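One protein chain omitted, others in place.
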C-alpha cells in the first residue's frame, strides 16, 4: 500500500489552488438566501451548504415560513434549517436573492443594510443601463445600482469581480449563448457586422421556476418540443449588451428538467478551418476550470449535451463546420440551475471574495443519467 | 387488381368524400410490406390494416420469419398475419417497401415483377437525379427509375401522383421543413437569393429505426438534447431539390419517441406583416385535409408541437415575427412515422389510386399525451 | 331521441356486428359533455366526435366559456364547437358528466331534466350503497339514485346495461384490478376467504386530472416512483363491492401520462397450473372485443403494458406463476383515460343503447410509442 | 465577517469522523476497476476519482482498450486515464470488479495475485453457500471463496467488514428490499413464519447495464411499466439468505434511468402502531450515515422516492399502515448504481480499510431533478 | 348547442375572414378566433367588432 498521498486528488487541483485554499481555510462567510423555496434558491442552498467557506444562516420563504428546508428540497433533508420570513432579514456577509424579476430592485437598499455583498439571480441588475430596462422590461426602480453591479459570469467578467459588492447572475439562456459565441468574437471570426446569427435554444422545465402553471403540468409539459419564446426573448438584450452582437433568438421547451442548450448558427465573412476553431476555443477556455471543448470525437457523447453537465457548474462548448465552411454551428450546453444561475453566482462570489474558484462547485456529474 | 372488397369502414366526412367513397367502395387493393418488423413497416401495417381499400397479404422479415406480426408490434396483436421471407414476394397490387437505404434500388425490378405499384419509404428514389446520389449518397444502382418516381408528399406533388406507379416517400426532416417553408416560397417571401435560411430540427428516437445502437439505448438516449447531424445532413439535398432552396440544416435528438419539429429562421428581403403571413399560410393549406396553421392564440398549445400530431397524419405549421420584422420564424411539426413516412405514402397511394385522400388516415391524436 | 343520422363509418368486424350496425345505422344520439376542459371530458369529446352514432351538441366549461374546444384539446382543433356554461344545459339524448367527485350527486336531478340517459364518470354513483359513501367518502347527497345506477364496465356488468339510464363509470385503478382478478374469482382460484391479495398499482399523471398542483408540475413529477396512495385508496371499496373481495391496495405515480397497471399478487389455497390459468383467462375474455390475454411469449412485449394499450379501449391481462406455484402474479394494463374512464363509459353507452359495442372505439394504438 | 469557521460544514459531520479522517489522511490506496466501460464500473471510477483515499491506476476494457475513460463516461472527461486490457492487471491495493455474473468467479485467484483486497460487484460471491448457486445460478467455479467473502452492505454486515479482503456487493433490488424490511425483522414485527411478504420492485434502465438489447432501446423502453422479472428473480435468494425470510418478489421496469424502489407489503401477526414503526425504523437507522426515514409529512416528497436519492449513496425508507393495521406497507428507495452497487461497495471498502465511512460518498443529490 | 339564437358573424381582425361567434357574446368578453386561435376582445356589438386581446406576458422566470 502506498502511503505517500494526501488525498489531494479531489478539490485542490493545482498547487496554486491549494495555497489559496490554505489561506482562506479560516474564512467562513455567513450567507442568506432570499427565495429559498424556489428552484434556484434551493440550488444555492445546496451549493452553499456544501461550500467550505460559507455558512447558511437564513433561507426565506413567505409560503413555507417556519417549515424545514428539507420539506421543499428533499436533497437537503439533512440540513438543519427552517425557512423564515423575508421581512426579517438576518445580518450576513453575503445575501443571495433568488426571487422573480422585480423584487430585488425594490429591496436592494434594504439588502445592503444587512449584508456587505449582495448577489442577485434575477434580471434586476444584469443589464448595464436603465434605458435597456425601459426597452425590454417595465423600467427600473433603482437605476443608481446598475453601474455598481457586476455581471456574474467569470468567463466574461472575471477581471471586474474581485471586491464587487453587487453581483448580477446572468440569464441561463444568455449564459449558454455567450459561452458558445465569445471565443468566436474574441477570435474575430464573428463580427457584429456579419450577417445573421441565429441562436436556437432548448431548455428544461426547471427554467420556469417552482411556480408553474397549466403549461408546466406534467401531462402537458412531457414530451414537448414547444416554442415558448419564439422571438423577442429578453435574453437577447443581455447577449447584445455583453457580446456586442445582435442575435436572432428562439427558445424551445423540451422534455428535460435541468439543462439549457444553445445551437448558434454563424456565417463568418471569411471561411474558417476546423483547426482555427479548435485553436480559438481551446485557447479561450484553456485556463477555465469549468469549461470544456467537446467537438466530434467518438462514442456516444460527441458534442455538448446538457445531460453531460447536469448538476454541475461545467459548461461544454463545441462546433462543427458546414461542408464549404460557410457556416459554423456552435453548440453550448449548461445546467440552467447551476452554471446558468446558482453555480455561476457562487463561482462569481468565490472570485469576488478571493476564495478558490471551484470551492463548493466540485461535483462532476453522473453517467448514465436520464433526464436530469 | 382485385375488386372484390367492401370494407366501407371510414368516416365519410363530407358529402363529396362520401360520393368518392361510394365510387371506390368496391375496390380493395392487395398490399405487401417489405421490412415489416421495422418502425415504418409497422406503421404501414397499422395504417393499411385499418384502411378500407387495402388488404395486407404479406409482411416480410428476415429476422422474424414465420412469427406473428403482433410479436413485433403489440398494437397489431389482433392482426392475423405472420412475417414471411422477403425472398418470396407475393403478387400484389401495391408493394410498400420500408427497408434501409440501398435495398430498394437493388430490388426494384423484382418489385415490379410482383406488383403494379411500388411505394418506397427509403431515400432510394427521392432525389430526381443520379448525380445527386453521387454527391450525397454512394451513387445509385438503378438510375433509370429516378425519372419515373414521384415524390410522395401530396402538398408538394399532388398533381403528379394520380396514376404514378413508383412513389418515393419523403424524408421526415425534409418533409417537416418543406411543409413549413413552402408557403413562404410560394408567396415570394422567401427567395433562393435571400440570405441564409437556418433550419434547426428536433427529432424523436423512432427516427433511428428499430435497429438501434449504443447511442439509442434508453439510459444514453433519455433526456438528451444531442446534436446528431450537426451539418451535412442528407435531407438538405431533398429540400434543395424540391424547394429550390439551399438551407443550413442541423438536427438534434430530443427526448421523445415520435415527432419531428423544424424551426426555420428566415430573413426576407422585404419586411412582411403578420397579416401577410396568415394569408399566405391559410391559402396555401386551406384545402389540405391534413394541414393546420397554428400560430399564437391562447392556451397551452400556441404553436406547432409534435405531440399535438403524434400518431396522426397531420402537419402543423406556424410562424412568428421578430420585432422589427426582419426575421420570420417558422415552426413545423409532424409525426416522423406518419406524416413523415408511412402516412405520407399511404396518402400518396390514395391519391395515386384515386381513393379518398383521408382513407385510412383519420386518427386525430390524443390529449393529454406524454412523449408519444 | 333524434333518429336522423347516418354515419355508418365504423368497421363492421363480424357479421353479427354488421347486422347490428345495419339496424342502428340510422340512429344518431345527441350528447353533451359536462366538464369538457378536463382530461376525461376531452377524451369523451374525442371519442364521441369520432363515433358514428353520436353528435356532440354541447361541452361545458366554467373557466373557458365561449372558447373553442381546440384551445384546450389540440387534437380536437377541427371540431367546430365552443364551450358553454354548465349552468345552461342543452337538451340531449345522453349527458356525459366528467366532473370532480361530488358535483354530479348534487346535479343529477337537473341532468335528468335535460337528458334521457346520464353517464357519470366520477365516483358519485359507482358504489351500490349509501353506507359505503359514508365510510369511504363524505356521504351521498342523492342516495336514491344509487340503485338505479349501473356500473359501466361491460366485462363485469354487461347484462344489466341494456336500457340503463344512469351509468356510473368505474375508477381507473379499480377497473384495472377488476379486469385482472375477475377471471380468477370466476374460476374459483381466488376466493374471498383466501389469504391476502396485494394489488400494487402504477399510474400516469393524467389520472390526476387537468387541475394539477405543485406535485404534478413537470419538474417534480418527472421520473418519479412516488407512493401516492400508500394505503386506504377509495378504489378498494369499489373492488370489494364488485369482486366480493378485500384487497390490499397501494398506488404509485410513475413517469407516464396515460396508463394504469395493476400487479396483483394472489395466493390460492390450492396450487394451480399455467394451463388452468390460460384456460380461465382465455375463456373469461374469449368473446370480449377489447380484452387480450398477454402472458409470456417472445419479443419485447411479453406481459401487459400500459403503453401497448395507450389511447385505446383495450385491456391487457396476463399472469405468471411462482416456482412452487404458491403465488399467482396477475398483470393488468389499461389506459386510465380510455378503458379506465371515457372509453369504458362510451362502451357502456353503446351496450345500453343497443349500438355495436366497438362503435367509436376502434383505435388500436401505436408502436413504437414513448410515454403516451 | 466572521472568521471563526473551519469550513467544517461539509464532510466531517461529527468530531469522531473528523478524527478518523485526520488519522487516515495520509493513506492513499491504489485501486483498479475491471469492467470500466460498464455502468457500475463508471460509477466506481467516478466515486474513486473523487475519493480522498483512493488513486485509480487502472480501468479495464476489452472493447475500448486504449481509449480515454471520458469517451465512455462524459462526466469523467477530466480524468487522465485510458482503458487497458483486463488481461494485463496492474498491482493494486484494491481491485474492484464490475463485470457480468460469472467472470469474477473464474478470475478470483488471479485477482488476489495482483491485489490485497478484492471487491466484486457481481453476484459471484454474494450468496453464502455453493448449493445456492446450484439452485439459483449455474453453479459456482470457486466455491472455496464463498466463506471468505463478506456481503458489502454495512447496514447489514458492518461488524464483519473490517479487515475483509473479499467483499461482495449486494444486488440492487435485494439491497432496497433488505434496507426496507430489516428494521421490521429486528423489531420482531416481521417473522419468517408470518404470512406472505410481497415485494413489488420498480427499477430504472441502468440496471440492465450498458450492454442493452432491443428491449432497452429508447423507443421500446420509454414510458414503460413492464414486468421484467414477474417471478423467480435471483435476488430472492439473497434476501432469504440475509434476512432469513422468503419473499414473493416481482420486478417492473419503469421510465427512469437510475433508481430502485421496493414496495413491501407485510402482514404482521399482531397489529402494530405507527409509533412502534417510527421507533423501530428510527432506532435501526439512527447512527447510519446514509439512511433516512421518510414517512408521511408534508410537501411533495412524503415517502421514499428514487429521485430524491439519485446519484447519492443514501437510502430512504418509510412505511404506512392500512386502516385496521393489518398491513404494513414499506417503501424503500435507492439509486441502483450507487447505494445499490458501486457506492455500497465503496462504503464497504471504507469500513474494511478503516477509512471514514462517508469518504468519497458525500454527494447529496439534486432538486429538482427529472428522471435521473 | 341547440340554442334558439343563431351564431353571430364578425370579422377576424387579423386575417379579415368572417368568423362565427356565439350569439350571447358580450362587450369585454375574451373569445378565441376559430381561424387563428388568437384571443380576441369583443369591443362592440351590433355589429360585433373584435380586437386582439392584450397578451398576458407569461413570465418563464429564467
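Per-chain residue numbering starts at 1, and chain names A, B, C, D and E are given in the order in which the chains are listed.
One rule holds in what follows: a residue touches a chain if its C-beta (ideal position, glycine included) is under 8 Å from a C-beta of that chain, and two chains touch if they have at least 3 such contacts.
In this text the structure is predicted, and so the values were computed from the model without any measurement.
> Out of A:139, A:298 or A:354, point to the residue that touches the absent chain in the complete complex.
Missing-chain contact among the listed residues: A:298.
> Out of B:50, B:171 or B:297, which is the one that touches the chain we can't see?
Of all options in B:50, B:171 or B:297, contact with the hidden chain holds for B:171.
> Among the options D:40, D:53 or D:68, which residue touches the chain absent from this view?
Checking each option in D:40, D:53 or D:68, the one touching the absent chain turns out to be D:68.
> Applying the definition given at the start, please give the residues of chain D touching the unseen chain.
Chain D touches the missing chain through residues 30, 57-58, 66-68, 70-71, 80, 82, 84, 90-91.
> Could you please point out the chain A residues that touch the chain left off the display?
274-275, 278-279, 282, 293-299, 302
Here, only the chains that are shown with their structure count from here on.
> Out of curiosity, which chains are bumping into both chain A and chain E?
Shared contacts of chain A and chain E: B, C.
> How many steps does it take, at the fewest, to get from chain B to chain C if each step moves to a chain that touches the one before?
Minimum step count, chain B to chain C: 1.
> Relative to chain D, which chain has the most distant C-alpha mean position?
Max centre-to-centre separation from chain D belongs to E.
> B-E or A-D: which has the larger count of contacting C-beta pairs?
A-D
> Roughly how many whole angstrom separate the Cα centroids of chain D and chain E?
For chain D versus chain E, the centre distance works out to 60 Å.
> Measuring centre to centre with CA averages, how many angstrom lie between chain A and chain B?
40
> Listing for chain D: what residues touch at least two other chains?
39, 204-206, 210, 214, 219, 222-223, 256-257, 305, 368-372
> Residue numbers in chain E touching 2 or more other chains?
32, 37
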